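One structure, pasted below without further comment.
Note that one protein chain of the assembly has been removed; the remaining protein chains are unaltered in position.
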Amino acid sequence: MADIGMESAVGISAAGDGAGPGYRLLAKESPEEEGRFLEISMGPQHPSTHGVFRMDVLLDGETVVRLKPVFGYLHRNHEKIAEGTTYLGSMPYTDRLDYFNSMTNNWAYALAVEKLAGISVPERAEYIRVITAEMTRLQNHATLMGFLLQDLGAMGTPLMYAFREREKILDLFEAVSGSRMMCNYMRFGGCRVDLPSGWLEETVRLVDEFPGFLDEFEALLAENEILMARLQGVGVLSAALAVNAGVTGPMLRASGVNYDIRKVDHYGIYDRFKFRVPLGAHGDCYDRLMLRLLEMRESIKILKQALKQIPSGPVIDPKVKIRNFKPKPGEAYGRIEGPKWELGFYLMSDGSASPYRYRVRPPSLINLTVLEDLCIGQKVADVVVILGSVDIVLGEVDR
Amino acid sequence: MQITFYIFGLLVIVGAAGAVSLRKPIHCALSLAVSLAAVAGHFLLLGAEFAGFAQILVYVGAVAILMVFVILLTRENTPGEGLGVGRWMIGAGVAAGVFGVIAACALASKAVWVASAQPEATARGIGEQLMGAYVLPMEALGLLLTVAGIGAVVVAMPDKKVL
Amino acid sequence: MINTGLAAIFLWAGLEQGLGKLLDHGLSLLPPAWRTWATIVVLVGVMLGVFASLFALSTLLERKGLGRMQNRLGPNRVGPYGLLQPVADGIKMLTKEDIVPRGADGVVHFLAPLVLFAPLTLSFAVLPYGRHWVPLNLDAGLLFFFAAGSASELAAFMAGWSSRNKYSMLGGMRAIAQMISFEMPLVVASLSVVMISGTMSLAAIVERQEAWLWIFPKWNVFTPWGLAGFGLFIVAAMAETNRSPFDLPEGESEIIGGFMTEYSGFKYAVFFMGEYFGMFAVSGLAVTLFLGGWNAPLSFLPASFLWFFAKLMALVLVFIWVRGTLPRVRVDQLMNLAWKYLFPMTLLNLFVAALWHYTAVWRAPGGLALRWVLCFAAIAVPCAVLARAMMRSHKWAPRVYRFGD
Partner (left out) sequence: MFGKGIIKGFIETARNFAGSYHDPARMVTLQYPEEKRALPENSRNFPFLVFDGNDPIKGLRCVSCKICEKECPPQCIYIVNERDERGKPLKHPKIFDIDISVCMSCQICVEVCPFDSIKMDQAYELSATERFKKLILHKQDLAKSNDYYHRIHPTEADAVDAILEAERKQHEAKKSAASSETPPAKQ
């Protein structure tokens, strides 16, 4: 009985195709359907929406019939502010996009500006960038898994383990950049300061110890029957839909598409490292979770190689001006494989000190667009899990 | 034990009155549950432990819940318009008639007055009766319930597998 | 070390005897007409006091234990080692504003915590805490226990419905569905004990377990059917008391607080307390039915109600451990677990118990071992096979991943 209602509602949603009032009509005005569905507003105050995010969910019993994401509660005018400030002045704001991964945000923005102004980056700075980016990936994936398990109701235990490890990485970030989360470390043409003495040894130790934590995590998660029951076959994203919707990152690879910008775009010095790209086959939440675990293992491989090879030398191109930085008119798009997915910055310069157009490709937002497709037909308990497996940060969704 | 008898009696009557007179169906169901629980109290006062506990377990724990659930799942959850005076009168008449018949039967029956002479209705006693003298009716009931259970499963089963 | 421990235990047992005598003596001083009432007052007061302090202790233990499992310290600010934390929590709860939503049904909203709490305390009355320490030794004590517990379903529904909140409503629906479903396996799992013991009186059930194999106890849990029954009982009990991983009615990450969403202040505290009392009650029943109640774990130790509470707290610790480890199951999986797994298995366990009972005549050497193996296989193999089949049918399995370059 339940599935009939579901199908009819899905039919209407397909016909209306994004027409918001479609399901309201169904819920409120058709007499035979009245009282059948329960419309609940999950968020903006909800424990599991990962910030101020709202989902307008229509339920048939506990089955999701329709889901409408509502964003914008954390809109901070990032792009327009950037168009009014200097190129450098936007750097600290990029920290606050995806506040988990400020290092990679910095890198993506620096990359775009470097393309725009034709700046080259010293060797050592490239290595530092790779090291910090991969460490960012480690802490992001670890925390994501923790949060996902938290959404599953695991009382924060995995989350606390993840945070324990993340603290160690953040300590290192603080030692190098001065701040734990808002690093503001990359600069156009390199990095702001050189690594402090002893930092590399600390990092080597961390990287050596990290697999132990991953093993622990895997023991806690990978074969857990409840976890498999909750995640396998839930929120399946087909490869075709993923590609069409512009989904990138681990979410795309969980659907089996081999697309990693580190491999495809050859940015930075990723060509020099040997690593593999794990691919899922089912595209469900379990794949998305496990893929992140595997990616962390690959990140550790990269880190080990980079820490071995890192040369000495300058960390920033001294020719790049800090004040009065005015790139030639033109446009550039810089993108990297962020921990979450493809993060891109599009810049258009008119030769003045601030960009004429500044645009972020916000991967959290783009990957969220498939949320409804993932959630329809699932239980309400799955919605928070699917949202967790998408791994959004509202700072980036709303900008 | 007189006081407790009257307390339970009052609860039964108040609960029953609430069940027919309250406006919201949910309130009616809840006050019916109170009434049923108070009846169980009477059973206990009479020394029929098993019957009393079974009354609570079955009526409060299952029947009342079922009623509440049904009320919840029906569309109209708002109180309807009050019944007219005429229909109230008919209802009261029927209720009085039923009460009169039952009361007459109870008064006519000798069982009520010789209750203390009855053997105590222990669980063991009931079990032996059920498995001895009444084994056939009990088996029939069990079969009926099984059939009903299977029927419910079949009715509730979706036409095709959803997930 | 061991000697001191033993001495302490014997000393305690003596004290316990003395305490009982003292109580009897004190009561006998009263005029006969007052004795019953005085006994009732003393019993109720002691029981509520003991369980309330146990509640305070276990909230602290839970928070500390979870904290340690999560590599945190847990509460340690109020009093030494945070021991006064429950007091602080209590004061906080009592002084908080009691918010009732505008659209809520005031009367039902007010009654729901009471309806949850009162029957749960009633169910403590039938548990045998020690030899002759049974507040209410009913012939059908087990039935009383379940009857008292069944009211909590109604309370969950009342709370969910009266709050006029969609999350509360969902939580209430979940609570009813879950409690009704898991009451079946719970009752049937305890039925096997009733069948073997031949009585529904909980005190008598404990006395039946007062037997020894050399120095080891012959509790029900040390039989194949008892072991399986205990496991099934504990799983069902977790669901019945809404404990993780079956805490769906509260389902914090999904439906905010479930049927407790709109409760605050003292009413919330009562719900919270009710949850713990439910846990104590059902753990106490498990101790009574399967773990030998107040019997000592070794034959030369004296029996004491201390054992009962020690076993009860051990079970509570297991509950806490489970809560710290497992993620929550989903509502349909929960129902599947109840009806397709636990219920058939508990039914099967009844047969295994019967098998155990009727093979008691095998007195030949090795007969016991054979009996054990036979009965254990009779319950363990179907359990494993059914679990496997369920995993298979849903295609739940660990996966191997491929890599791209």
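Going in written order, the chains are labelled A, B and C, and every chain counts its residues from 1.
Following the convention adopted for this analysis, a residue touches a chain if its C-beta (ideal position, glycine included) is under 8 Å from a C-beta of that chain, and two chains touch if they have at least 3 such contacts.
Predicted model, so just to flag it, every value in this text is computed and none were measured.
**Q** Give me the visible chains that the unshown chain touches, in label order.
**A** Across all of the complex, the chain we cannot see touches A, C.
**Q** Please pick, from A:G118, A:G178 or A:G313, the residue that touches the omitted chain in the full complex.
**A** Hidden-chain contact among the options goes to A:G178.
**Q** Sort through A:P196, A:G313 or A:P329 and give me the one touching the missing partner chain.
**A** A:P196
**Q** Of C:P75, C:G172 or C:G324, which one is in contact with the hidden chain?
**A** Spelled out, the listed residue whose C-beta touches the missing chain is C:G324.
**Q** For chain C, which residues reach the chain that was dropped from this view?
**A** Spelled out for chain C, the touching residues are 65, 68-73, 76, 321-322, 324-326, 384, 387-388, 391, 398.
**Q** Name, in rising order, the residues on chain A that touch the hidden chain in the full complex.
**A** Against the left-out chain, chain A lists 85-86, 88-93, 95-96, 157, 161, 164, 167-168, 171, 174-179, 182, 184, 192-193, 196, 209, 216, 219-228, 322-323.
Quick note on the criterion: only the chains that are shown with their structure count from here on.
**Q** Centroid of chain B to centroid of chain C, CA atoms only: how many Å?
**A** The answer is 29 Å.
**Q** Express in whole angstrom the distance between the two chain centres, defined as the mean CA positions of chain A and chain C.
**A** Here chain A and chain C have centroids separated by 43 Å.
**Q** Counting only residues that touch at least two other chains, what does the list for chain C look like?
**A** Touching at least two other chains: none.
**Q** At which residue positions does chain A touch at least two other chains?
**A** 233, in rising order.
**Q** Given the complex with chain C, which residues does chain A contribute to the contact?
**A** It comes out as residues 38, 40, 46-48, 59, 62, 149-157, 159-161, 164, 220, 222-230, 232-233, 253, 258, 260, 263, 276-282, 286-287, 290-291, 294, 379-384.
**Q** Going by the contact rule set out above, which residues of chain C touch chain B in the complex?
**A** It comes out as residues 105, 108, 138-140, 143-144, 146-148, 150-151, 153-154, 157-158, 161, 173, 176, 180, 183, 200.
**Q** What residues of chain C sit close enough to touch chain A in their complex?
**A** Of all residues in chain C, those touching chain A are 66, 69-72, 166-167, 169-170, 244-245, 247-248, 251-256, 323-333, 391, 394-399, 401-405.
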